[in-house]
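These notes concern the structure reproduced below.
What you see is the complex with one protein chain gone and the rest in place.
The chains carry the letters A and B, assigned in the order they are written, with residues numbered from 1 in each.
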Amino acid sequence: MSQTITAPAPVAAGNRTLRWTRRNAAVVLIYGITAALVIVASIMSPTFRDVANITDVLRQSIVLGLVTIGQLFVILAGGTDMSVGMAARVVGLGVAVALTSTMLPPILVIVLGLLAGALIGLLNGLLVARFGAQPFIVTLGTMGVLYGLALAISDGPTGMVPRSVVAIYEMKIGPLPASVIVMAMLWLATWWVLRSSRFGRATYAVGGSPSVSRLAGLNVNRVLILTYTISGVCAAAAGIFLLARSGVGNPNMALGLEFQSIVAAAIGGVSLYGGRGSLVGALGAVLLISVISNLFDLFQISAYFQDLTLGVIVVLAVAIYRADKNK
Amino acid sequence: MSAPLLRLNGVKKAFAGVPALKGVRFELAAGEVHALAGENGAGKSTFIKIISGAYTPDAGTIEVLGDSFDTLSPKQARELGIAVVYQEFNLLPELSVAENMFLGRLPGGRLSGYSARRAEASAAALLERLGSHLEPSRLVSELTVAEQQLVEIGKALALDAKVIIMDEPSTVLANDELGRLHDVVNRLRAEGRGVIYISHRLDEVLGLADRVTIFKDGEHVLTAPTGEMTHDSLIRNMIGRDLVDFFPDRTATAGADLLRVDGLSVPEKIFDVSLTVHSGEIVGVAGLGGSGKTTLARALVGLEPRSAGSVELAGSPAPRTPRSCARAGLVMVPENRKAHGIFAGHSIAFNLTLAALDRLKSLMLISRKKERELIERSMAELDVRPKAPALDIAKLSGGNQQKVVLARWLSGNPRVIVLDEPTRGVDVGAKSELYTLVESLTEAGAGILISSSDVTELLGMCDRILVFHEGRLVDEFDRADATEESVIRAATIAPRAEPAGKTPRG
Partner (left out) sequence: MNDKVITEPKGSTPARRAGGGRLLDWLSQYAAFSAVLLTLAVAAIVAPAFFSPGNIRTVLIQTAILGIVVLGQTVALIGRGLDMSVAAVMTFAAVFVIQSAGSGNWGLLLVQLVLLVAAVGLANGLLVTWRGVPPFVATFALLIVVDGARLAYTRGQSAGSAPQWLKEIGSGSLLGVPIPVLIWLVLLGVFLVALNKTTWGRWLYAVGSNRESARHIGVPVSTVVISTFLITAASAVVAGVLLSGYLGYVDNTLGSNYNLNSMAAAIIGGVAFTGGRGGVIGASMGALLLAILMNLLVVMGLDIFWQQIVQGAVLVIAVVIQGLRARRAEGS
């Protein structure tokens, strides 16, 4: 498993811009496409360029954004978390039921919901780190279990959410929804953690090579478990946000988030084999996906074609994506 | 001289009953560069792994800075200040130079994040001591191999390692980068650190090191100041004297052309290579690691893209895929047995028959009877031990694994067999058996091309020896005029045939 490095690209030390562009081709591409799409849509549709719609796009990006942040940690450390969508659903439904049927204060319910997410993530992390289970398949298994739990909680719309929780979605600070501002801060915080904290650097190191990381004295298992826990918390937060948006616990909520978040990371230039990629690209991909689904709605593309279109985009994106053969 | 940094005595290690080290001793003083020399299989890498804690010795003592140990754990070794710079770097390409150097101990508070500035300043200071101005914020993936090597050495300094082991550091470098490496080693010596320097380049051993220790077949041969040694005495001690009857007599005579290579090139790896192998002939290819001899072996059977030139097999153009090459009778036994040769976790039987399935069919299906016959015949012919076809091949010794990998092809009666490092990791007994086997193949009319960094092997086995240097064929020797020294000189020292350009080192 030790990293063999052969034939490095000789790059002139001076030419930093070029070097950066070459390394971050996926990032440049994703923002280019997003910008082009936004410009074209703005010209074609006055509704799209409306400030209210733009803030709506940003607000729509929050659910996927939250899940992608968690997924990013897991993928950078060399794993995959397939359970995020169902974790969001279980927490969303659970919180909805608890808010309706117990007298607990909403804030406490929400905190408990986030804790439940952490617990789910911790379990995934333990399975992967301590038992050597293959991440994709084992989280697929927990996804199945969580799906069953969601059905157990409710198979129909459930729970009336109090105003105070709906406010999470609706509250505004100036013209911007508070949630968008909080989300932006979360992205910033994640960016800082990945770039400048010891845990962030360890995440990259473990994803790059667990054996080298171990040799360097890093606690590989702890890093792995922590990444899955973060992912679980993020998924729980996404579930709670979805609940605040719809006002009622929807048993079909959070459908497909696991794959959308993996795809967001992949087309944002993050290596699915771990250890390489940036948050900036993943953010671009999240925005792109939000813009596309907004345009679907604006142009009233039939729901039956939306999935197909999205699917084709995903296939093209992963086909363009080139796996690094280092690993 | 004060107490040595490191002293090993009577160190023994055997693998599955095959001894790799038979009680060697070694000593390293502060401020000393101590070269460790010996042929492949002499026990050098086992020895390093014992010092670095990767292996547990069967017997002997390890003394570090006066403290005596029976064995070291990797962590212990690290804490005692022992660092190894392997040929394959242990670096994380997506992290910066500074992060690689300080990974696991990044400076900074728990909540404040690590201080990139402090890490980079410390890294810069360490690199400065190595005489380098490498920017510590650069990503390792952007660096040249020489720069990456420097980062590895920097990692050792970051641990304040007293003992730095460098495993063939020069093989990955181009000639003009060697000077800088030697400068770095000299600086380490000046700081009072001890360097164990492993190299096949004899002039390097003589020019750089203070003392040299030679191992042979797991035994200590000598330790002497380099001033008292010459190229000849080094080589003589590395080979030993009693090698004459180790190799079978060559009885086959060269016949018609079997393999004719003309102007073969592989982009960025080998250039304009022409050679011929006749029926009944064994041709050797000598060269250092990275000289292109492995690429040649791979290109011949279609595992590397050919950009120019032609390959003819018995007069007709050779196919370009491994499968059609095998069908035409041109086969290769790869250098890296574990990664490219065997299917670990599968039985000997599975490994043995995989290339011969076409011949095992009756009524479209693989016949168990024919399969069993082939397995029994092959295992008997090559004397694979233990004779248990259902055994996981990974449990066999290197020599027996190699027999299986070779036997896989032999049932198809190949015309040309390319062997890349055929006896690497193979014990002496099995070596001799493999040599006899190869010799018998030529008697049956096959042509053999052996690519090897073990010059003794080439001298013992081959009718002709071709020498590779930096991707080109630079020299050719007949069996009669080849000597160990002349071949090594051609492979290591500035080539005769190459046009001037690189400065020869003296």
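Assume a contact is a pair of C-beta atoms (placed from the backbone, for glycine too) under 8 Å apart; a residue touches a chain by one contact, two chains touch by 3 or more.
Treat the numbers as computed from the prediction; the structure is a model and nothing was measured.
Considering the intact complex, the chain excluded from display touches A, B. Of the listed residues A:122, A:248 or A:310, the one in contact with the hidden chain in the full complex is A:310. Contact with the omitted chain, checked across B:54, B:173, B:222 or B:303, is made by B:303.
Screening B:19, B:341 or B:460 for touch with the missing chain picks out B:341.
Listed by residue number, the positions of subunit B touching the unshown chain are 16, 303, 321-327, 332, 334, 339-347, 350, 353-355, 357-358, 361, 364-366, 386, 388-392, 394-395, 408. Those residues of subunit A that touch the chain absent from the view are 80, 127, 131-134, 136-138, 140-152, 155, 256, 259, 262-263, 266, 272-273, 302-312, 314-315, 318-319, 321-323, 325.
To be clear about the criterion, only the chains that are shown with their structure count from here on.
Chain centres here are Cα means. That of subunit A falls 45 Å from that of subunit B.
Of all the residues in subunit A, the ones that touch subunit B in their complex are 2-11, 13, 19, 192-193, 196-198, 201-202, 204-205, 208-209, 211-213, 215-218, 275-276, 326.
Put simply, subunit B touches subunit A in their complex at residues 74-75, 78, 86, 88-95, 99, 103-106, 108, 113-114, 116, 135, 138, 140-145, 148, 268.
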